[in-house]
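The other protein chains are all here in position, but one chain of the complex has been omitted.
Up next is subunit A:
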Amino acid sequence: MAVCVAVIGKDNSPLYIGGIGNDTSSDNELSRQWLVHTALDALEERLTTANPNNSGTNTTTARTDLRDLYLGLLFSTDTHKIYGYVTNTRIKLVLVTSSTSPSGSNIRDAEVRTALRRLHALYADAICNPFHLPGDQITSPKFDKQVKNIMLNNV
């Protein structure tokens, strides 16, 4: 079960960080921000290694990484696993699962992939809001509700 989901903008500013569980505790809020922030480094590293010189000496595995938006497991700590997804418009989506809870420890890669694709679709809908300026944080309660749905459905 996903613990936290984050949408990060082009210039690495957080557009949305949402989690389930003890939302009101400030400790949780801080630890979520910290986890997502550490994920940024791993994302950049994956992007630059997937973009070596395009002179045709790429192996086929590097080429599939280059074409895929989903980046897979970025890294895992003792308690959490972090998955990343970068869109063509340089928006980064990060999903954090807890590896200690019983439902979170056996999450399959395919489930995370579909969850992140659904999140991408939700994000595309959220920015079509005419009152949303590019680069602003996403404050729509509908987006919030749908994201929490995705996190809970991921059982």
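Please note the rule applied: a residue touches a chain if its C-beta (ideal position, glycine included) is under 8 Å from a C-beta of that chain, and two chains touch if they have at least 3 such contacts; residues count from 1.
Basically, contacts and distances are computed from a predicted model.
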Legend entry - "Trafficking protein particle complex subunit 6B", "Large ribosomal subunit protein mL49", "U3 small nucleolar RNA-associated protein 15 homolog" or "holo-[acyl-carrier-protein] synthase" - which is the UniProt name of the missing chain: "Trafficking protein particle complex subunit 6B"
Inset, instruction - Please pick, from A:Asn12, A:Thr49, A:Ser76 or A:Thr89, the residue that touches the omitted chain in the full complex. - result: A:Thr89
Legend entry - Candidates A:Tyr16, A:Tyr123 or A:Phe143 - the one touching the absent chain: A:Tyr123
Inset, instruction - Provide the residue numbers of subunit A that touch the chain removed from this figure. - result: 10, 54, 66-69, 86-91, 120-121, 123-124, 127-128, 134
